[in-house]
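Note that one protein chain is taken out, while the other chains of the complex remain in position.
Chain naming follows the written order as A and B, and within any one chain the residues start at number 1.
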Amino acid sequence: MSIDRREFLKIAGASAIFALGGMAIVNDIVKDNLEASQFSPEPGALTARKWAMVIDMQKFKTEDDYKKVINVCNSIHNIPDFGNPKDEIKWIWTDTFEHTFPGQQQEFMPESLERMPFVMLCNHCDNPPCVRVCPTKATFKRKDGIVMQDMHRCIGCRFCMAACPYGSRSFNWRDPRPFIKKENPEYPTRTKGVVEKCTFCVERLAKGLMPACVEASNGAMIFGDLTDPNSEVRKALSSNYSIRRKPELGTGPNIYYIIGGADNA
Amino acid sequence: MYDGGKILFGILIFLAFVTFPFYNDIGKANVKPEPKIDTPEIQKLPQKKCVEPKAFMKAEHMKLLNEWRDSAVRDGNRVYVASDGKRYIISLQNTCMRCHSNKKEFCDKCHNYAEVNPYCWDCHIAPKEAKIAPKEAKNEY
Partner (left out) sequence: MLDKALTGSRRYWTWVLFLLAVIGVGFIFYLKQFSYGLGITGMSRDVSWGLYIGQFTFLVGVAASAVMLVIPYYLHNYKKFGKIVILGEFLAVSAVTMCILFIFVDMGQPTRIMNVILHPTPNSIMFWDALVLSGYLFLNIVIGWTTLGAERKGFPPPAWVKPLIYISIPWAISIHTVTAFLYAGLPGRHFWLTAIMAARFLASAFAGGPALLILLALIVRKLTKFDPGKEAIQSVSKIVAYAMVANVFFMGLELFTAFYSNIPGEMHPFDYLYVGLDGHAKLVPLMWLSSILAVVSLVLLIYPGTRRMEKTLAVACATVFISLWIDKGFGLIIGGFIPNPFDRVTEYWPTMPETLITLGVWATGFLVLTILYKVAVSVREDTAGIEIEH
């Protein structure tokens, strides 16, 4: 009697597992795709084989120059302001040379350079460690080089935050909505429990617009295709000495900094 | 039968639980939800038509939205070519909700009825509505 019950439960369990597995497979094959429908990029979209940015620090003169690029990003992307560093979310921000390029500071640097704020954002690396470690492909690299974050898929494990050597990723420790000063109704907010970061304004590139910070920077931030020898970024890089953050880690960061020479001092 | 009383008691509790949804709804009005589409934006349309036929949208909108999401976010393809050849920008906030600016009367009606809580609105901003008259609400955009 007891063996019969046992056997029954075993068989029932096994068949339930098979049935569930089979259902998943069938669902996958017979996906309800619309036959006639298809997807395509927007006609006027800006495209590249590898997007990159050159930040010409010589052109950041006043505090206002920084504010403009940071505020425009914050407002169009519905970035909350929690007013404390623990919950902080940032896509683009500033810090001093010493903290932007740790280990690269020199003794007796020009004082202006030492105190100058440097603009930081996601480096959209060639070999992004965040993408390598993500267990759900919620963060992934697009064909044009942009490291993208799919907030719908993110499970909030924060492995990417441990992996990013640039501190470019922020986690929503709590619901950000009450802390957004003025919502931009054309862009989503985020929910608690997901990781977010700069996306090089993919939503603007799709419409044929430059990233918002670039547009607001008055030429201090240059954006373009690194594989195109005639692009603005390539011109800037071939006529100036530039540095990148932590290139020795092999991540291949795509944000270049022009520090400038004597006139900066 | 050993422990007959206990078994019967157990069965009774089980039945009480299983039939809960039925007796819980007794006496409650059970009206079929009718999502409204009388928004100013839709009134303006020469032909009141969504991106796909009504029957399809009714049954498959969640799948379509999932495909839209993956196409826009993951593949960077932000234009949807409908089965009738018309093109639409893929955007929940800027395309779907521009016409269906009455989320409470449109989305929520059925979702509440069916007890489903899609998490779209945790992130996507719903159109401003309610207290403001529909005509003014439209001016918000």
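Everything below uses one rule, namely that a residue touches a chain if its C-beta (ideal position, glycine included) is under 8 Å from a C-beta of that chain, and two chains touch if they have at least 3 such contacts.
Here the structure is a predicted model, which is why all the values come from computation and not from measurement.
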Missing chain: touched chains present in the view: A
Touching the absent chain when the full complex is considered, from A:Tyr166, A:Phe200, A:Phe223 or A:Tyr256: A:Tyr166
Absent-chain interface as seen on subunit A, which is shown: 85-89, 95, 98-100, 102-103, 129, 132-138, 153-159, 161-167, 170-175, 192-195, 246, 249-251
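Heads up, the rule we're going with is that only the chains that are shown with their structure count from here on.
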Residue numbers on subunit A that touch subunit B, as the complex places them: 32-43, 45, 78, 140, 142-144, 148, 150-152, 183, 185-191, 202, 206
Sites on subunit B touched by subunit A in the complex: 52, 56, 60, 63-64, 67, 69, 71, 73-84, 89-90, 93-94, 119, 122-125, 127-128, 140-141
